[in-house]
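Left out: one protein chain. Kept in place: all the others.
Let's look at subunit A:
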Amino acid sequence: MNLSLLDPFAVAKEFPEVSISKLEFGHSTLIKSSYNSDYLASGTIDGDIVIIDLDTHGIIKILRNHTRAINSLRWSNCGRYLLSTSRDWKVNLWDLSANEPIRSLRFEGPIWQAEFSPKNQPFEIFISVFEDDCLFVNWEDKDDVRVDPISVEGSEESSNHYILTGVYHPSGNFLFVGTNKGLVNIISTIDGSTLFSEKITSSNVKNIILSQTGYRIAVNFSDRIIRQFKIPDLVNEEPKNWILEVEHKYQDVVNRLQWNSVSFNSNGEYLIASTFGSSHEIYIWETTMGSLVKILEGSKEELVDVDWNFKKCEIYAVGLDSGKIYMWGVIVPQKWSALAPDFVEIEENIEFMEREDEFDIIPENEMAQKNLELEEDIEVDLLTKDTIDARGFSIEKSFVIPLKLEHSQNLFE
């Protein structure tokens, strides 16, 4: 049913609360929903990338080029390109209107992650390689791929100091990176120089995520603590005045749980994390106060990767053992009376009391006159498109993946 007709309080829920579905297409290790929330890309353990349509929950594409488990998946903002890295040492850029990668690079070792730059998508990317320098890659020209290594600078100089993960600032001028020695650095994407460096702890950085607004950053360290920082004013302040201020530390003091994967919601007001080990839950914190608001249950196995689909208000997570994709969402009660405003939904049977004028006989011409007046008052605009959806997100036109039905039999081969 059309969301905008339903109970606004149910529709505008901030976070999902109930388990709604389970999907199983191969052994999934990684998921990522597209920016427009229409599609879900799932990387499987044997290197296939499955594109799932989120309205029908059906497979619409299977991309084959990797031979090992997929390590990271990123959608371009337009929804047309997909960046994948795998343990088979390859980085591929897929154009979803075709079935083959349009760019492919092979490195000298497994790759942790690849990230689209907000500028010049999909050709400018950041890649972090296992036990090697990180790279800025520009592969706009297929025959002249420019690769700039990023050196790790910081308080600690060591031969085994590597960048593990990174995330772009929405401006595209800065890159936040985390190293295996617990450093969080801010690197200029223009000249690759390290503008800021701070040692937070001495353990690995597992994930760095940035809220879409660019105000908050959350770093998942392997010392079982997720630290949330406020991002300094990067544009107006001098780099030497930047301070990474810890807003909150999220940890399970009792069980000392490790966090597998973290994700923000659209405006950075909520943070979710999946847990390592025998606890099979997803924790949701509210980020201004740092309080735990909900624990999502429903899976019977450890959850690895989590992803928050903003527009559908759904959370997806991947099970470690079975490779199933678990989905949590909001169930909005159906309100069919919205389609016929003169009908009223009642909770229980009531005795009908007729209105005073219910069976009055109105002369036909009078009736027609009345109807005419009513009709004149209402002007229905059928042409202008809504600019925001029921949840308040702006509706943007995005890429629609073409379906070739005649080749569908090859899909499962």
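The criterion applied here is as follows: a contact is a pair of C-beta atoms (placed from the backbone, for glycine too) under 8 Å apart; a residue touches a chain by one contact, two chains touch by 3 or more; residues count from 1.
By our rule, contacts and distances are computed from a predicted model.
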item: Listed names "Coatomer subunit zeta", "BA75_05055T0", "Cytoplasmic tRNA 2-thiolation protein 1" or "Mannose-1-phosphate guanyltransferase", matching UniProt entry of the absent chain; value: "BA75_05055T0"
item: Residue among A:Lys61, A:Lys90 or A:Lys324 touching the omitted chain; value: A:Lys90
item: Residue touching the undisplayed chain, where the options are A:Ser19, A:Asn65 or A:Gln212; value: A:Asn65
item: Hidden partner chain, touching residue among A:Asp7, A:Glu24, A:Glu131 or A:Glu345; value: A:Glu131
item: Interface with the unshown chain - residue positions in subunit A; value: 47, 64-65, 67-68, 87-90, 100, 106, 108-110, 130-132, 410
